[in-house]
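Removed from the display is one protein chain of the complex; every other protein chain stays in position.
The first chain written gets the first letter, and so on, giving A and B; residue counts start at 1 in each chain.
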Amino acid sequence: MPNISRDEVAHLAKLARLAVTDDELNVFAGQLDQILDAVAKVSEVAADDVPPTSHAVPLTNVFREDVIRPGLTQQQALAGAPAAEDGRFRVPRILGEEQ
Amino acid sequence: MTAVAEVMDYAEVVERFDPVLGLEVHVELNTKTKMFCGCPNEFGGEPNTHVCPTCLGLPGALPVLNGKGVEGAIRIGLALHCEIAEWCRFARKNYFYPDMPKNFQTSQYDEPIAFNGYLDVTLDDGEVVRVQIERAHMEEDTGKSLHVGGATGRIHGAEHSLLDYNRAGVPLIEIVTKPIVGMGERAPEVARAYVTALRDLLLALDVSDVRMDQGSLRCDANVSLMPKGSSEFGTRTETKNVNSFRSVERAVRYEMTRQAAVLVSGGTVTQETRHFQEADGTTSSGRTKETAEDYRYFPEPDLVPIAPAREWVEELRGTLPEMPAARRKRIQTEWSLSAEELRDLFNSGAVDLVEATVAEGAKPNDARSWWVNFLAQEANARETELAALPITPAQVARVAALVDSGELTNKLAREVVKGVLAGEGEPDEVVEKRGLKVVSDDSALLAAVDEALAAQPDIADKIRGGKVQAAGAIVGAVMKATKGQADAKRVRELIIERVGA
Partner (left out) sequence: MTDLTRLSAAELAEKIHAREVSSAEVTQAHLDRIGQVDDFVHAFLHVDAEGALAAARAVDSALADGQAPVSPIAGVPLALKDVLTTEGVPTTCGSKTLEHWIPPYDATVTRKLREAGVPILGKTNMDEFAMGSSTENSAFGPTHNPWDHARIPGGSGGGSAASLAAFEAPLAIGTDTGGSIRQPGAVTGTVGVKPTYGGVSRYGLVAFSSSLDQAGPCARTVLDAALLHEVIGGWDPLDSTSIDAPVPPVVAAAREGLRGDLTGVKVGVVKEFSGEGYQGGVQRSFEGAVEQLKALGAEVVEVSCPNFVYALPAYYLIAPSECSSNLARFDAMRYGLRVADDGSHSAEEVMSLTREAGFGPEVKRRIMLGTYALSSGYYDAYYGSAQKVRTLISRDFEAAFEKVDVLVSPTTPTTAFKIGERVDDPMAMYLADLCTIPSNLAGNAAMSVPSGLSDEDGLPVGLQIMAPALADDRLYRVGAAYEVARGSITDRVPELKGVSA
């Protein structure tokens, strides 16, 4: 009984903005299925009374002062840009909505 | 494909349905620097000049939390009577959009820093409504995009877009209400009043510029309808692009009428994001999404948890100024104002000025009258804010004092104020320069009275004949002759005396 179908993998690829090919989908589906099989055992010991650990280091309240720190120049910021125009990053037309 | 949506008559809507509102307000904090880096939190500036590896999302960059941002969040939470979390974390909200450098927003998910509060909102007629606050949490703002090539500069039909990340990472507090129910036909009004009241509160806290027109205060309105008698919430829509208080009211009202028409025609309301159209007050559908966005929230590993010490929270509570609602109550009581007078005072935006004028010694009624009436008119005429008028509360108080002591009549006082506004100096200086003092010297007045009587002999006869009102014409003549600097009452007395003599 597979853990994950080819369609689900295609959906994941879409969510992750990866234009995977059909061939890749076939291979990935099998591999992901196998991996999920192996990793699923974590739920065996994940009892309700075990608190999750999100941070290995037990720090809290790390703040900085509200003081300006020198940043990058416009030139530095745009240096790696695939395309730039008028001091801004130029990107192809956006289809989706802002959230 | 944009057919004009059908709407139902408003009266019918509220007869058949109960509206449920949810208001989400985003506030940009006025800290000096961004939320997670030391770049300036400033407007203007050439594009991409207030950026660094962190807010640009460069590979390897890391966030460090701005303590002032946390302080602002806690103060807002306290002002909204919220509980402040003893321990909370940031979370990543994952989705792709070019205005977000990391393609995730560092926000808070199920652990907001403040929760379970309320805001008492006073409607125009004085009724007070308590809006329950679900939460206030910290997050960061996005960059700004310019859409090039389309007709309206909007995203539809654009050929490409230009991104400026100067605003990316600016501290944002999101305030979310619990569902607002039971407002009936007043729902749109309540929505507007809530956002206005929230704005006033935030202004009093001095945490933000709260300008809806500049984007430092943003409101998304969630609206749904329940058929009367039902207790199950209907499907809600979220309306964005609401850029003024009035637009909040209009957007809510329109959505109510639109959704009602849909439901009554047997359709279902689509759960979607809509855009408010300023021009005609309607809302239009956003692009339909195939599936609802799954943000895959998880705790932000690059930031450590925040555990505000209770001592710190109490210290911040001590820094809260008098909140608008409490202030209204106090002013109404102290100055014995009617509900209408209170409303006019607050609507005129003159409260601070009036209070300051009272602090300089003026009577509340006098101070109020000056600012709410004469000076408000002056401000309108000059198309400027009251606070921007070139006259201070101290000066206004001085003028009021001069009227009180009889040295100026109200009419003369207005001349003096005009003189101060014109930059002629302090009130006393203006009085001196313009010679506006009330003529209180009887002999000077008598001379003017005699002259006026001589010029209109038949009036004198009339007065002697018992028609005392006729004296009015002489009073007028004397006032004219003294350029209004006579005490009309005294003039009248003198005329009667003179004629009788």
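Following the convention adopted for this analysis, contacts are C-beta pairs under 8 Å (C-beta built on N, C-alpha and C of every residue); 3 or more make two chains touch, one makes a residue touch a chain.
Keep in mind the model is a prediction, meaning the values are calculated, not measured.
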Contact partner of the left-out chain, one of B:Leu303, B:Leu316, B:Ile331 or B:Met479:
B:Leu303
Candidates B:Thr31, B:Thr122 or B:Ser161 - the one touching the absent chain
B:Ser161
Looking at B:Gly57, B:Gly281 or B:Gly484, which makes contact with the chain not pictured?
B:Gly57
In chain B, positions touching the absent partner
53, 56-65, 92, 94, 96, 98, 101-104, 159, 161, 163, 294, 296-298, 301-304
Touching residues on chain A - with respect to the absent chain:
4, 8-9, 12-21, 24, 27-28, 31-32, 34-36, 38-47, 50-57, 59, 62, 64, 72, 76-77, 79-83, 89, 91-96
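In this text, only the chains that are shown with their structure count from here on.
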In the complex, the residues of chain A that touch chain B are 15, 17, 54-55, 57, 59-69, 71-74, 77-78, 85-99
Parts of chain B lying in touch with chain A, wherever the complex brings them together
31-33, 37-40, 46-53, 55-56, 64-70, 87, 89, 95-99, 105, 142, 145-147, 149, 155, 158-165, 273, 286-287, 289, 293-294, 298-299, 301, 303-308
